[in-house]
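Missing here: one protein chain of the complex. Every other protein chain is in place.
And then chain A:
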Amino acid sequence: LAPWVPVVGLEIHAQISSNSKLFSGSQVQFAAPPNSLVSFFDASLPGTLPVLNKRCVEAAVMTGLALNCSINKKSLFDRKHYFYADLPAGYQITQQRVPIAVNGSLSYSLCIDNKMSQMVTKTVRIKQIQLEQDSGKSLHDDTRSQTLVDLNRAGVGLMEVVMEPDMCCGEEAAAAVRELQLILQTLGSSQAVMAEGQLRVDANVSVHLPGEPYGVRTEVKNINSIRFLAKAVDYEIQRQIEELENGGTILNETRAFDSKLGCTIPMRDKEGKQDYRFMPEPNLPPLILYDAKSLPANMNHQQVINIDWIHERLPDLPSVKREKLVEQYGILPEHSFTLLNEDGLAEFFENVVKKTQMKPKKVIGWILQDLLGYLKQHSLSVKESPVSSFVMADLLNLLENKEISSTAAKQVLAELWKGEGKTPLEIVKEQKLQLLQDQKELEQICQAVIDERENE
C-alpha cells in the first residue's frame, strides 16, 4: 500500500455574537420571522453606507489574541463581487488584502488509539482571521420553481478563521474545530453552535506521496456537525486515494458532504472559476487599532480599540482552565478535557468538590462515569440534570463517611435520578442501605448465615 500523505486545511466561519450586524444597526437573532431584521443598508437600498460595529471588531481582536495571532494595527476592507439572490448588494464586504489578524496557532489534543489515557497535543497554524459579512438565506422551492430569500442573516458579522493544511485526518480536524469552538464560547465572541449555523466549516483536502508536492485539493462543504466533519474528511481522503490508485486524477472542485450517504458528491457547477473582481471598499477608511503605546492622549475612549486593554481582560482559555483543574485537583489531563467538553460539567465538579470531604481524585470518577453516563443516556445537558451538585455532594459524603457502600451509593443515585425530591439520606433510610459499623452485629449476622447454610 502506497504511503499516501493526506493534507487537511479548514476554513471556518464563526458568526460574531453581537446585538447588531457588522455594518448596520439591525438586530442579530436566530429564527426570527423572515425579513424582519433587515435595515435599509442590509437590503442594499441605494445611497446607504456601511458603519463599522465596534463590538464586532473587539470580538475579532479577542479571538485573534486567543489564537496567538499578530493583530494588524491597520487592516482594510474590500468588496468581493458575485451575483446571487441572497447577496443584495451584488458584493460582500470582506478583508481580502489585509485582514485584522494573522499568523497564529491553535493547540488541540487527541486520544491515541481511542484510549482516553493517552493524549497527544498537536498544533495547527492559523493563517488569518478576517471580518466579513454573512449573506442572507435562500430556500429553493422546486415544486413552485421559485427561490425564497430571507435577508435576516444578511450583514451579520462573521470571523473567517483560516487554518493551514497542518492536519492529516478527520479526527484531527474535528479536534481542532472542537477546541476552537470552546475558545470562542469562552471568549463570548461567538456562540459557535453548529446546529444554528453560528459555526460553519469547509474542509480543503488533498493527498500526495512523500517527497512529492501537494496534490490537487478539493473543497468540501455542507458539513453540519463536528462528527460529520470527521466523516467527510476521512471519506474524501479515501476517495482521493482510491481515485489516484486507479490511475485517475483529482479535480480542483467543490464537493458537498451528504450526511445520509456518508460520502462527498460534486456540487452543481458554479460557472467554473469565479473571478470576484476584488476592489477596496471605498466607504470604509482603514481600520486602525491602538495599543497602550500608540494610543493618542486626547482620543475619545469610546471611539477607539486598545488591543492591550482587551488582552488584559481575556478570560482563561480552555487550555489554561484545564491546567488549573489538573493542578488544583490532582485529576488527570484527560479528565480535564472531558470536564470542559461538556457545558457546565467543570462547574458542577468544582461545586461538588467544595461541598464534600471526598478527595477530588475520587469525585471525578463519580462525575465522569456515573453522572455523565446518566446524562448521556437520557440526552440531558448538565443544566438539565435532576441531580444537583448539592445532592451529589451529600451522597458522596455519605460514602466518604462510610455510612454506605459504593454499591449502595450507586443504588441511591439511580433512585435520585428519578428526581422525586428525596434526599440521599432519606433514600438510604427507605431502602435500608446503611452500612453496619458495629463489629459485633456483623459477626452475629455472618454467624447466622453460616448456621443456616450448615442446616441445608
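Heads up, the rule we're going with is that contacts are C-beta pairs under 8 Å (C-beta built on N, C-alpha and C of every residue); 3 or more make two chains touch, one makes a residue touch a chain; residues count from 1.
In the analysis below, contacts and distances are computed from a predicted model.
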Options "Sodium/hydrogen exchanger", "Acyl-[acyl-carrier-protein] hydrolase", "Signal recognition particle 14 kDa protein" or "GATA amidotransferase": UniProt name of the undisplayed chain: "GATA amidotransferase"
Sole contact to the chain not displayed, among A:Gly188, A:Gly248, A:Pro266 or A:Pro285: A:Pro285
Residue among A:Leu52, A:Cys169, A:Val216 or A:Met267 that touches the chain left out of view: A:Leu52
Chain A residues that touch the omitted chain in the full complex: 40, 43-52, 79, 81, 83-85, 88-91, 147, 149, 275, 277-279, 282-285
